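All protein chains of the complex are present and in place, except for one that has been dropped.
In order of appearance the chains are A, B and C, and numbering begins at 1 in each one.
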Amino acid sequence: MKFHAGVDQILKEISTVLERLRSIDIEPVVEQLVKAERIYVAGGGRSGLMARAFAMRLMQLGLVTYVVGETTTPAIGARDVLLVCSASGETQVTVLVSRVAKDIGARVIAITANRDSPIAKIADTTLVLDAPHKGAPGEGTEGTRSVQYAGSLFEQSLLILTDAMALEVARALGKSDTELRQRHANLE
Amino acid sequence: MKFHAGVDQILKEISTVLERLRSIDIEPVVEQLVKAERIYVAGGGRSGLMARAFAMRLMQLGLVTYVVGETTTPAIGARDVLLVCSASGETQVTVLVSRVAKDIGARVIAITANRDSPIAKIADTTLVLDAPHKGAPGEGTEGTRSVQYAGSLFEQSLLILTDAMALEVARALGKSDTELRQRHANLE
Amino acid sequence: MKFHAGVDQILKEISTVLERLRSIDIEPVVEQLVKAERIYVAGGGRSGLMARAFAMRLMQLGLVTYVVGETTTPAIGARDVLLVCSASGETQVTVLVSRVAKDIGARVIAITANRDSPIAKIADTTLVLDAPHKGAPGEGTEGTRSVQYAGSLFEQSLLILTDAMALEVARALGKSDTELRQRHANLE
Partner (left out) sequence: MKFHAGVDQILKEISTVLERLRSIDIEPVVEQLVKAERIYVAGGGRSGLMARAFAMRLMQLGLVTYVVGETTTPAIGARDVLLVCSASGETQVTVLVSRVAKDIGARVIAITANRDSPIAKIADTTLVLDAPHKGAPGEGTEGTRSVQYAGSLFEQSLLILTDAMALEVARALGKSDTELRQRHANLE
């Protein structure tokens, strides 16, 4: 009983957050990812885990994708895209990484809950997921409420958003499910 | 347009998967996690990332939690719980880890899309998320359909399930949001 | 006093292990790495950390290199090389990964302390570092002794061996220190 009520509440909260995004905001992001020479993803904590889940899918779709901080991630360059994910938009490591990428001339895309955050200011393109965050617990900057621990709603919305974007990327690339499976890690 | 249709489809698919779980199946799992001396989580690929997101939350809730394969994860023992997550339930590394934990006497909880899989057979307790997987692409074993890349629906449902379970764990422990925040990694 | 005696002992032990390797065994390995389409490295525990240190250097040298188990590591193929490092040569995950790679047609190079181990049997090429291991604590299979915790001498010798091999790889590729620095991760 409590469990299903919890699930329904979570799904409703995610739906509210994602309804506020506009298709015309998503499309250029998908386009930039598809056109990038290489895609780098970054993020701390659970947002970083969701960013990695997206990176894994993009790799399976055939895009050259790296996770910032992993062992064989090479230097970022001017024709690359950095996708940086942070609810508060002010995690220090994330801000630092965004600034370095920007200075090198890479395109920076931020997904954040805080439109006025440092990473939103650095980014060329920002997608705002209006969920609570460290700086605005309990209620997003623009009013979305959540009963969950601050951060959870952002992280869940981030996963669903990027999975929906992955469907668009696959469409843009004309990739089938079969092709994806061929790149899926086999050493596991 | 396409984007929001995609999001709605995803949320509906997740809802269908999670409705099939019963509260009486969830409650003992929450109880076992709360009572465990230490909790170990394991999983490959994107399922592994979702498992880690749960581990991070459990640590913030004050439970001693480790991720299998990370640097300072000690040997598992007989009073510990292993939570293993795999859609197909037959990823070789995951099966191997489950078997070792079981032999040592640890309690094994599996979350899988495949009720008849090796890890479901090893596990003391199994939660089935009826989503498509490698062995059953496009349609879950028990009928749930998905337009998404095989695996995505399982992974999304896993995140929402474990986040709903985290709410139950917090309730069982009587933890407030403030206490959680005190354990949240500060070196980032 | 004790500290410097400890250091001298460690360096002497490493020297003894590496003297037993022959140049004619190293050269073909360097050649295979340089010619591989992509290089994959694998290993558990501290051996895995040393394997990653080698992978990072190979990436900086311009070779396409992946660590097994990291987020965006794609499926291995028939023209790739797997370098697998394990003192005992029988860590189950490592054996499993070696077998999968071999079945796919990839070339498998093993670095192990145990000439008769499962991974040595699977591998196309094996380099033996005669150091103690789980199956032979205190004394290597072929007689090398160590005062250190079983495993340490293997891991140290592995780092020095691969760094010496990296010098050979750089020479073979005609890479300068400056070029390496250009690929060095800049998002840190």
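Throughout what follows, contacts are C-beta pairs under 8 Å (C-beta built on N, C-alpha and C of every residue); 3 or more make two chains touch, one makes a residue touch a chain.
What you are looking at is a predicted structure, and each value in this text was computed from that prediction instead of being measured.
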| item | value |
| --- | --- |
| Of C:M50, C:L63 or C:A136, the one touching the omitted chain in the full complex | C:M50 |
| Sole residue of C:V34, C:V64, C:I104 or C:L159 that reaches the chain not shown, by the stated touch rule | C:L159 |
| Given B:E37, B:E70 or B:D177, the one touching the chain that is not displayed | B:E70 |
| Missing-chain contacts mapped onto chain B | 40, 42, 52, 55-56, 58-60, 65-76, 82, 97, 100-101, 104, 182-188 |
| Contacts of chain C with the absent chain, listed as residue ranges | 1-4, 6-8, 10-11, 14-15, 18-19, 21, 23, 26-27, 44-46, 49-50, 52-53, 56-57, 60, 91-93, 137, 147-150, 152, 155-156, 159-161, 163-168, 170-171, 177, 180-181, 184-185, 188 |
| Residues in chain A touching the chain absent from view | 49, 69, 71, 92-93, 96, 100 |
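We take it that only the chains that are shown with their structure count from here on.
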| item | value |
| --- | --- |
| Chain A onto chain C, rotation angle from CA fit, given as a multiple of 5 degrees | 180 |
| Chain centre separation (chain B, chain C; CA means) in Å | 34 |
| Rounded Å distance between chain A and chain C, as computed from the means of their C-alpha atoms | 35 |
| Separation of chain A from chain B, taking each centre as the mean of its C-alpha atoms, in whole Å | 21 |
| Overlap residues in chain A, where contacts from two or more other chains coincide | 52, 56, 60, 184-185, 188 |
